[in-house]
Each structure stands twice: as C-alpha cells, then as structure tokens.
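Take a look at this one; I'll ask things after.
Yeah, one chain of the complex is gone here, protein chain that is, but the others are all in their spots.
And then chain A:
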Amino acid sequence: MKVLVAVKRVVDHNVKVRAKADGSDVDLNNVKMAINPFCEIAVEEAVRLKEAGVASEIIAVSVGDKACQEQIRTALALGADRGIQIETEGAVEPLVVAKLLKGVVEKEQPQLVILGKQSIDGDNNQTGQMLGALANMGQGTFASEVKVDGDHVSVTREVDGGLQTVKLKLPAIVTTDLRLNEPRYASLPNIMKAKKKQLDVYTPADLGVEITSHLTQLRVEPPAERQAGIKVESVAQLVDKLKNEAKVI
C-alpha cells in the first residue's frame, strides 16, 4: 500500500513569533523553521504502518519554495522513502494546496493520504477536508488511532463529546490529532541516508493547477498583553470578583 504524507514548513513551535513592525505579516527573519508538528505525527504514523508491514512505500510531499526541501529531507530521515516538492512562491492558501495535492494523488495513486489536521502557522484546518472533497475520497479527521484492515481503514476521531470511530473505504484521507503518536527523532545514520533518497520537483503546471488567490491577508497583530494579577484578601472577595468583575460564575 502506497501512503502519501503531506509536510509543511512552518516556524518551529518553540519560537515565540513576532509580527512585523508594519503589521503586514509574521516576521520570519532569522527564525528557526521546522516541520509542522501535526505533519510530523502524520509521517510517524506512516512509518509505523510501514514497520507493521501495512504500507509498502511512503511519499512525503511539500508545497513551497526550495527551502521546504529541508522539511522533506527531515521526513525522509524519519522513514519516508521518497519526496516530492511542488515548487511555489510566496504564501499559498489551503484550497490551492489541496488542488496541488490532488494532482499528486492522481499521479501517484496512493491508498492512504495522511495530513496534519492543521498547521500551526495558519491554523486553518482546511486542507485535508478540501482534498477529500476534490479527490472524492472518504476522510477521517482529528485521528487519535488509525487501523488499516484489508481495503478499509478505521479512524478513531477526537470530537467534542469524546471519541468517534469511523470506517473508511480505501483510498482515504486521514488527518492527525496530537495524541495519535509521539514522533521519533531522526537518527544520524538515517539523516545521512535521507540525502541519497529520491526527491522530485514539480511545478503547479506539471500537475495542471493554476495558482489563483482568493484570500488577502489584511493585518497581523500580536495578542493583547496579559495584565498583572492581583492578590485577594479572602475567598468571599474572590467569589465577588469572579461574579461581578470577571462575570464567569
């Protein structure tokens, strides 16, 4: 079974991001970049499927400029077999990414596509669902457990009220939640091997996709600074403040 995994290059989750002085975007100058944590979980799940003898080949795909090859190489070091970069310039919105991934799906015919449920930069939570619609594939989003059984995959989803398990006919799409697995670290021998693995570069035109923008980012601003707390004299005063000032009880 061929598995396609999407990986996105984002600001490392340990970095405290700052808005540019003019508020036009997030300042990415000299900022450490990494694989989106949810995508890393997707790679780990694919690798575990391969180790279990379920998957035969893992393809890591990323959309972006040449720098995103770094994240594809990381996925290769974690256990993916080959990589695909779809070369684009500047920011691309989820619908465009979904269309590009659909092009790769048509080319590679994977049985399973695993994506992160969202990226920690855009927080859109749209690409997997859009790809499901465009590729006419069943989808199991927010997965906390994935079990492949013959030509079906069972996905346990984390929903508001608890857990929901759905059974999908392959080919299918899975988007990963945080508790699906704990990604491994790439070992040094695997980092070296990753450099020799195949990495193909496609343009959107190769996949028959025209990049059009439907969204305009108007402004980026940091959250309001948290005000200092106060010490209350008594429980009664605390209850009073919660009731009358914070209005939470």
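One rule holds for everything that comes next: a residue touches a chain if its C-beta (ideal position, glycine included) is under 8 Å from a C-beta of that chain, and two chains touch if they have at least 3 such contacts; residues count from 1.
Basically, contacts and distances are computed from a predicted model.
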Per UniProt record, name of the chain withheld from view ["Peptidoglycan glycosyltransferase MrdB", "tRNA threonylcarbamoyladenosine biosynthesis protein TsaE", "ABC-type polar-amino-acid transporter" or "Acyl-CoA/acyl-ACP dehydrogenase"]: "Acyl-CoA/acyl-ACP dehydrogenase"
Among A:Gly53, A:Gly90 or A:Pro189, residue touching the chain not depicted: A:Pro189
Sites on chain A contacted by the missing partner chain, in the whole complex: 14, 77, 185-189, 191-192, 195
